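Pasting in a structure now, in structure tokens, and then I'll have a few things to ask.
For this view, one protein chain was removed and the others were kept in their places.
Letters A and B mark the chains in the order given here, with residues in each chain numbered from 1 onward.
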Amino acid sequence: MLKSVGEAVEFNHVSMRYPGTESNAVTDANVHIKAGEFFSFLGPSGCGKTTLLRLVSGFLDPTEGEVRIGGKDMRGIGPNKRPTAMIFQNLALFPLMSVAQNIGFGLEVRGVSKTERLKKAVELLELVDLPGVENKMVGDLSGGQMQRVAIARGLAVEPAVLLLDEPLSALDLKLRQHMRTELRKIQRRTGVTFVYITHDQGEALTMSDRVGVMTGQGVIDQIATADQLYNEPQTAFVADFVGENNAFAGAVTETDGDYAILNTESGSLKGRNRLNLNSGQKAIAFVRPEAILLAEDSTAVENILKFTVKNLSFEGSFITVFLDTPGGQTCVMKQNNDGSTPLMQTGTEIKVCFSAENTQLLPYGEVSYA
Amino acid sequence: MRKLWQDAKHNFGNIGIIFILATVGGWFIFMILLPQLIMIDYSFRPLLPLRKIGGPEDVYTLKNYMVLFTTPLHRAIFFKTIWSSIIVTFVAFAICYPISYYLAKMARGARFSLLMMGIIIPYWINELLRLFAWQLILSDVGILNNILMFLGIAGEPINFRSGNSAVILGMAYAYILFMIFPLYNAIESLDSNQIDAARDLGSSWFRIHRRIVIPHAKPGIAVGCIMTFMLAAGSIAAPLLLGSPSSFWFTQLIYTNFETANWNQGAAYAMVLAGLCLIFIMLMLKLFKVSLKELTK
Partner (left out) sequence: MKSNTVLQIVIGGYLVLFFAYLFLPLAFMGVVAFNTSSIPQVTPWEGFTFHWFGVLFADSQMWQGLGNSFIVAFFVVIFSVSIGLGATLFLTRMRFKGRDGAYAILVSPILTPGIILGISTFLFWDKAFHLSGGLWTAIMGQTTFISGYCMLLIMARAQRFDKTQEDAAFDLGATHGQVFWKITLPFLRPALLSAAALAFMQSFENYNTTLFAIGFEQTLPIYIGSKLRQFISPAMNALAVVFIVLTIIGAAVYEYRRRRESVAAG
């Protein structure tokens, strides 16, 4: 069975600016992707993710810094000479060729014989769980099948790094979720380094060993595992972008070991001060909706606030409650529904609380207030 | 410039660059640019005997162009050609608009392919022979005169070929394909729902065409009119075959100049014709508010 060996990909101070543009598409990226890792870049559309991928594949060379694959500087080496293969967003299968011809293309241009190519195609189709379609035309395949053929075509050239440019975005929801596990499986089987880019955090968090979160300006804010990203975001952008979060902006009034107090328009809030914010610094307190509890159900003593119920939406296993804060913003709270949870009345004032442990204090940054 | 070169190398590789330079460069330099420049050069030089070429009399002059203004007959022929070409364009549009609309929005399936084929087939037959067919119809002993005399409408043969009507008729016949295709393409790209919506809102047929179909088809109308006008004004075959001495066409003046080896005068008149077509194109672009880019889609 085919077994390629993955190689590490390093970005060392990589910046990219397209000629004739004012700002960087990628700014000072420093990422060390390990050999055989499943690494995702997650960010809103237009954040420079695709640029990063094209820098690895060789369609672009960085304006500053270097991209190394397997320790070797790749500057000046074209896409056809790099040990990478790319899965394009639209797949870019060759419509005039059969499945086998598509998969064998990379070998064909390397002068591999026809029988060899066919053998390899059959083998790879088995790897991607799509046996027996080698003689079909690509136009006769379904969306999910095309996906697999594209991956098989990429793997056929035995790349050290497979680059995936939002390949699942064209699929419907169910297939997309199925393909997540499939991709993960294929990556494990082959040992190839996968570099995956997506704007869908569900994809990034479920599949990847590690995720790099990019802001809209092409800056990589945080590189971490999925649970670290969710539980311990390093910047306001990450906290806001990954998962749902309530943001209360204010200024730090006092620090207290690992914790600090933030004065916000909705009241004084105590939270974890992992980044050692100083007194007087502008900051935001982030609280996940599921961490907001009714004061009567909680043992926490800090962060007890009075909010007004604006409206609620019943979603089955939980209830989303939208609250008006004294500061004039909307706060979202998620209540688990055990089957007998009473529905709150719109307009009533309730007392909520959230523990300091579940409140993250981060330096001030632009966020989209919920 | 460097950037452009790198771009080209990235896109095509060396062989690709050579191929593009050879084809596009050769086309542009040896077929478009230099021939036009040489013709302009000719048009501004006087006609001289061979031994005087390059001599002191071989200087740039407007003389060849002035002939057009100083010869009343040439001037009359020039304006006649413009006017008649405009008539040809109008007639062709009137004949072609309904069939284009019918093909684009009403004909379906087998009937569509049959009609389409019916329109294209005559164009596989040489233009000269198509014009010749009208010669047979319109001549003194032609079919039309035979019918008219048989029916007793005309006592003696009518000379249809005096004046411009035969030439105009022949051109309107010979060039309609160049009107139909742009119109068809433009109308075809109109979303049929718009027509249905307008009809649903109670619009009359006339109004649907005036407010919806024709505005949408503007680029197509412009192309059709430009092509037809250009072909008519530049036609040599139709006046040669269908014309009479009284229907002399501007192109025939040019042709006569070349027959009498006065290339300089011929070149000047050719430039006038080119200028005329350019002005017409500009006018149409302005009138229909479309750009050249949209025209040739």
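Just so we're on the same page, a contact is a pair of C-beta atoms (placed from the backbone, for glycine too) under 8 Å apart; a residue touches a chain by one contact, two chains touch by 3 or more.
Computed from a predicted structure; not experimentally measured.
Among B:Pro72, B:Gly118 or B:Gly202, the one in contact with the hidden chain is B:Gly118. The chain not shown here is touched by just one of B:Leu129, B:Ala197 or B:Leu287, and that residue is B:Leu129.
Contact with the chain not shown here comes from a single listed residue; of A:Ser57, A:Gln222, A:Asn303 or A:Ser355, that residue is A:Ser57. Panel shows subunit A; residues 57-59, 78-81, 84-86, 88-90, 92-94, 96, 105-106, 108-110, 153-154, 156-157 of it touch the chain omitted from the view. By the touch definition given at the top, subunit B reaches the unshown chain through residues 4, 7-8, 11-13, 15-16, 19-20, 22-24, 26-28, 30-32, 34-36, 38-39, 42, 95, 98-99, 102, 106, 113, 115, 117-122, 124-130, 132-137, 141-143, 146, 173, 226-227, 230-231, 233-237, 240-241, 251, 254-255, 258, 263, 266-267, 270, 273-274, 277, 281, 292-293, 296-297.
We take it that only the chains that are shown with their structure count from here on.
Centre-to-centre, using mean CA coordinates, subunit A is 60 Å away from subunit B.
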